[in-house]
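Note sheet for the following structure.
A single protein chain has been omitted from the complex, and every remaining protein chain is retained in its original position.
Moving on to subunit A:
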Amino acid sequence: MAERHTFGGILAPITCHAWNKDRTQIALSPNNHEVHIYRRDGSDWKLLDVLNQHDLRVMGIDWAPNTNRIVTCAVDRNAYVWSQGDDGKWKPTLVLLRINRAATCVKWSPLENKFAVGSGARLISVCYFESENDWWVSKHIKKPIRSTVTSLDWHPNNVLLVAGSTDYKVRVFSAYIKDIEEQPSPTPWGNRMPLGQLMAEFKNTTAGGGWIHSVSFSADGNRICWVGHDSAINVADTSIGNQVLRLKTEFLPFLCCDWISPNSIVVAGHSCVPLIYSLDASGKLQLSARLDQSQKKESSGISAMRIFQSLDRNLRTENSDTWLESIHQNAITCICLYAGNKSNTKKISTSGLDGQLVIWDLASSLTKSMQGLRI
């Protein structure tokens, strides 16, 4: 049900990963300044190229499916757009982001004619290609961001952008570039959309409630969901006046979230297990599936006696048995949709600090546990 992959014998954490259009190649960063491109070869992975241009740790990778370009951003404050030459090698183009802190996340817009970079400089750089001068230009969205931007996602209309930040707030901005785009048509988020216009702002909770780790627009763009460091899952819905539905969960904080159907969200994070939550008819969020079935609850819990017995038996002086019963052995930091789209996802891939990439088949685990639920 779940395919597990590791790459090139390295056990370094995978910072983030991105797939090409037909899912035969993957770009990932092994927690350093490099981006590795692997091609799938049966159950094996063949290293095709190493994108070695950043000086410091890579923070974000996104692969535009149709134009086949990769954008990367890193702690060295730079972003590169990589395009493939005729020899199959990737050529970088530097993008001047004009920021004085690390770049933290990057996302291509749905039409792939611009991308957005979040950064520690408390701003979002919206970048587009200016053919006149043959370079990428960046425009800044500054106000009212008060801290590092940790996560970004584009609205399907190619104009609106949602950003989560360490100032405990989620904001929806317009990233309309009038030089390259038609006037956008009105959305439920608002009608006037000059660049940088704040369309909506949500506090994680009234009392702080931790950094925002991840944000996502729904397939129709009328809802957003986000997760923060308070282990809660939040959904804001324009059809009910931007009301926020909030579920405090009993798990460790989630680091990433994405929509997988009009009414369900996949989340994953420090508890190492991807979970699916669904909105029921009354607008309540409910846990509907645990993707990792290998995790069993111990009936009696871990008794202190058993721990000491095992220590005694193995003549160990300390308990260093850190094996988890889940497939991922450390926090999951990145979710990508592997098959399908946000309105109907068939498979997802997750990567994390344990250096593993896992591909999960949603269909098989959903039918088991989601009967009677509106997905």
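FYI, a contact is a pair of C-beta atoms (placed from the backbone, for glycine too) under 8 Å apart; a residue touches a chain by one contact, two chains touch by 3 or more; residues count from 1.
Criterion: contacts and distances are computed from a predicted model.
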Which protein name, taken from UniProt, belongs to the chain you can't see among "mRNA export factor MEX67", "Actin-related protein 2/3 complex subunit 5", "ATP synthase subunit gamma" or "Geranylgeranyl transferase type-1 subunit beta"? "Actin-related protein 2/3 complex subunit 5"
The one residue from A:Thr206, A:Ser282 or A:Thr322 touching the chain left out of view is A:Thr206
In the full complex, which of A:Asn68, A:Asn113, A:Ser147 or A:Gln197 touches the chain missing from this view? A:Ser147
Pick from A:His54, A:His155, A:His229 or A:Lys347: which residue touches the chain that isn't shown? A:His229
Absent-chain contact - pick from A:Asp167, A:Asp237 or A:Asp354: A:Asp167
List the residues of subunit A that touch the chain left out of this view. 122, 146-147, 167, 205-210, 228-232, 248-253, 271
